[in-house]
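Please see the structure below; I have some questions.
Shown here: the complex without one of its protein chains, the others still in place.
This part shows chain A:
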Amino acid sequence: MLLIRCPYCEEERPELEFRNAGEAHIARPTNIAAESDDDFEKFFFIRANPKGVIYERWRHIHGCARFFNAVRDTVTDKFVMTYKAGEPKPAKLPGAAK
């Protein structure tokens, strides 16, 4: 069972308290009704599914109930870091080269 740091509670809590909520940094278009079919497809259906670092949303559903973002390695399952919803993609990951 993983430990996940909730950026709102500011502590590590067991995985059981959390729920995954899909890929992060996919903003809903402001004028969504005017999106082309292709753009809507990219927004709603297409996901990265990388081997390695993934940016995803999690919810501390059995804790503070907040949604937040996380960086996780899909190979090792390790959480690299977590940060609050609305914050930009981190420019540099802890432990990354340079």
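Simple rule for what comes next: a residue touches a chain if its C-beta (ideal position, glycine included) is under 8 Å from a C-beta of that chain, and two chains touch if they have at least 3 such contacts; residues count from 1.
Following the convention adopted for this analysis, contacts and distances are computed from a predicted model.
Can you tell which of "ABC transporter ATP-binding protein", "FAD-dependent oxidoreductase", "Sarcosine oxidase subunit alpha" or "Tryptophan synthase beta chain" UniProt lists for the chain that's not drawn?
"Sarcosine oxidase subunit alpha"
In the complete assembly, which of A:9, A:61 or A:81 touches the absent chain?
A:61
Which residues does chain A use to touch the chain missing from this display?
1-3, 21, 27-28, 31-33, 35, 37, 40, 44, 57, 59, 61, 65-67, 76-78, 85-86
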